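Have a look at this one before I ask anything.
Yeah, one chain of the complex is gone here, protein chain that is, but the others are all in their spots.
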Amino acid sequence: MRLATLTFGLLAALAIAVPAHAEWKPSGPVKLEIGFGPGGETDTMGRAIAAEMKKQTGWDVIAANKPGGGGVAMFTGVGAAKPDGMTVGMGVSMPVLINLVLRGDKLPFKLDSFDYLATVTRAQVAIVAKADAPFDDVAGLVAYSKANGGAPVAFDAKPQELILRGINKQDDAGIRPVSSKSSAEMIQNVLGGHVVASFAAGAHIEYLKSGDLKMLASATADRHGYAPDTRTLREQGYDLAVDPWFYFAAPAGLPADARAGLAKALDAAIASDAVRKLVANAFHSEVENRGPDGTAKMMTDGIASVKVLFGQ
Amino acid sequence: MPELDTVLAGLGDALTLGNLLYVVAGVAVGQFVGAVPGIGPVMAMAIAVPFTFVMSPLAAIAFLMGVNKGGLFGGAIPAVLINTPGTPDAAATALDGFPLTRRGKPLKATKMALYASVTGDTFSDLVLITVSAPLAAVALYMGPVEVFCLIVFAFSVIAGLVGESMVKGLAAAAFGLLCATVGLDPDQGTPRLIFGWFELYDGLPLAPVAIGTLAVAEILRRLVAMRGGGRPAVTIPEAQDPADARVSWAEYWGCRYTMLRGAVIGTVLGAMPGIGSTAAAFMSYASARQASRDPDSFGKGNLHGIAATESANSAVVGANLIPLLSLGIPGSIGAALVISALMIQGIQPGPLLFESQGRLIYGLFGAMLMANVVNFWMGQLGLRLWARVVSAPESIVFATALLLCTVGVYLSTGDLVGVYVMLIFAGVGTLMTATGYSVVVFVIAFFLGPRFELSLSQTLGILGDDPVRMLDHPVGLGLLALAVAAAWWMGVRQRGSRTAR
Partner (left out) sequence: MTLDRLSGLAVAGFGAVLLLWVIPGQVEPVDYGWIRPETLPNLTAGALLLLGLLQAAAGGGVARLPLRPTARALLYLGYTAVAVWAMGRLGFVWVAPLMVLLLMLWIGERRPLWLGLGAAVVPAVVWGVVVGLLGRTLPGG
């Protein structure tokens, strides 16, 4: 008896199970490869979706970890796998898009090496500062930086650094980007006064509630549900945005019925209460599945917006 | 500070028979899984997290705390008994633990590890429970600049361990730092030295390198030394003096300052996110050796060596929860795993955790203290069991250990590439040992390398092009001064001991 499966089953027993009547059936176990190491939030989400799919469809779905570069290592394997519907990968859009734009010639896959199946959610990226900072928006941060001979601002992903460089280019702000490894580390450095502002991808929301931090801008394309009054970077006059999506893809050339069957099964699993709750807790956001076509469009549009970030 | 009745209610919640059973189960799983060569304490936690999904929040925490504490002691067992550490911390324990085993005193060595582990653990738990808020405020003050200076200081203290040849020791350290630069660079995020292996984007994975150089290389040595496979892997003399199978109160009490120093080093470093237990274990070991009247006995089976490392690395684990509980910031992978378990339970970690979940947090404290007691008692049983297991013939013990290292690394990296990395570094470790380059120094530098480079990049970013800003960081300057002093003192002491010989 697989205890992990059993536990997920019990968890999801609270949810109303909607059996997916997929016409297509895999001829063996479906391998769901997660582009992150075991134990993290993304791993937990991938395993929850795998367990949910298994429960709803009765397929043998096996989740496996393949960490490396936010999904680049995993998609390298998935892109080369047989398109029979038995291999599916879950990764994050931004690192994949950036590598496609920057070093596409060295990557063993291209945008069209995959059949896109579904999105799960997107990270709520924001720029935050300590609550008592003498500014409330990006213009204020720029002015502060100019007045103080430059201001250190923390980031933990390439696109965030590019946004800072974009602001510097536009306003000659002199912001000094400080590289970090995680949201937690960035928030610690903001609270400790070691940097004057930082990016954050959801972990900041509790600190907004506690009054320790304030939010200067939404760094995604839209405003965030928990802070409807905070303007996006675009609304503040900077044509810069990041939108990291968690998404599913399989090797290109899937038979039409397999593609439809997988997409349907993923959609039902993503819509389940167990996965919804988990996404709300772990990522501070809502599930949002754009379906096969929407996911493909998200990736194509993503290439364009990443090129803008890199000034190409 | 929460109301007294919240405290009492929380502690009361923890002290039920049901929770005790979860703690016992957790400690048992942790000690067992942690003791399997190639798996280790962090992996034990990662494996345990999915089991907590169906438990109540407090039961889940009690179980995980049990796994965490049990796994930490468990990790020392194979290091001491068959010299196959899976982490650098355990390698420090093996330095003095394994020589004792070879002299027929495996029970004495493992017991010292257990007592020191529980002592360090209890110390940092008490610090966490009583003064975590002020300590967290101090830790917040330690930014990237201070962390960078601290790592420099740690390097200067650990340099005392390079052994007889300074040149070879430095070369091993340089090689460790070099290996740490594989993968995305911390400043620009460009891939380095990956030779087209996209699996190495996040760097050479820690577990395979440590297990390869430390554990697998030792297994290979033992395979070579075997004749016929009939001998037990570990022999305890038939008519053993009972004093050699236990740690007397006098021996334990004699290590009190060593353990106190270890516990303080572990607690301070553990309260600061991102440093980790490796630096703590080796700083404690190096300073215990420096403080000793007989430094040459270290590495040959000195109980102080075991006490120093185990008290320090166990103290780190409790202290890692200080930034987690008071600021919502996880200080280690283990703490991050606790967070993900909490989130599955619908509990939001963050600065409001104490306010909104005060009762649960005191329940957690209760569970931690329970886990320490349980760890102590189960450890007594467990180490006898393991001592019996390794009295099986060496042929099966080491063949099994090799298989377990393979499986363990496969589980932790999810990929055969991780296993190949382990094998490559087993070869590297074998060659280094054969030519007299310290593998332990290599692994320490490899583990501290990424944080060293990252905090250097962050420091430069914070200081900008104006070195005068360094004057705003008096703690950092103080640490750098200490580093210079430590290096100088170490030099004097080494020259002194050389002339004495």
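We just call them A and B in the order they show up, numbering each chain from 1.
The definition used in the following text is that a contact is a pair of C-beta atoms (placed from the backbone, for glycine too) under 8 Å apart; a residue touches a chain by one contact, two chains touch by 3 or more.
Here the structure is a predicted model, which is why all the values come from computation and not from measurement.
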Which of B:Met45, B:Ala94, B:Cys255 or B:Ala426 contacts the chain that the document leaves out: B:Ala426
Identified contact with the non-displayed chain, of B:Gly40, B:Pro57, B:Pro78 or B:Pro191: B:Pro191
Selected from B:Ser56, B:Thr181, B:Gln290 or B:Gln380 as touching the chain missing from the view: B:Thr181
Absent chain, residues of chain B that touch it: 47, 50, 163-165, 167-168, 170-171, 174-175, 177-178, 181, 185, 187-188, 190-195, 216-217, 220-221, 223-230, 392-396, 398-400, 402-404, 406-407, 410-411, 416, 419-420, 423, 426-427, 430-431, 434-437, 453, 456-457, 460-461
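Definition applied: only the chains that are shown with their structure count from here on.
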Sites on chain B touched by chain A in the complex: 45-47, 49-51, 53-54, 140-145, 184, 186-187, 189, 191, 196, 198-202, 273-274, 323, 327-330, 333, 336-337, 340, 343-344, 346, 348-352, 411-415, 454, 457-458, 461-462, 464, 466
Footprint of chain B on chain A - complex, ascending: 3-4, 6-8, 10-11, 37-41, 44, 47, 64-70, 72-73, 76, 103, 106, 108, 149-150, 152, 157-158, 161, 176-181, 184-185, 187-189, 191-195, 203, 205-207, 209-210, 212, 277-278, 281-282
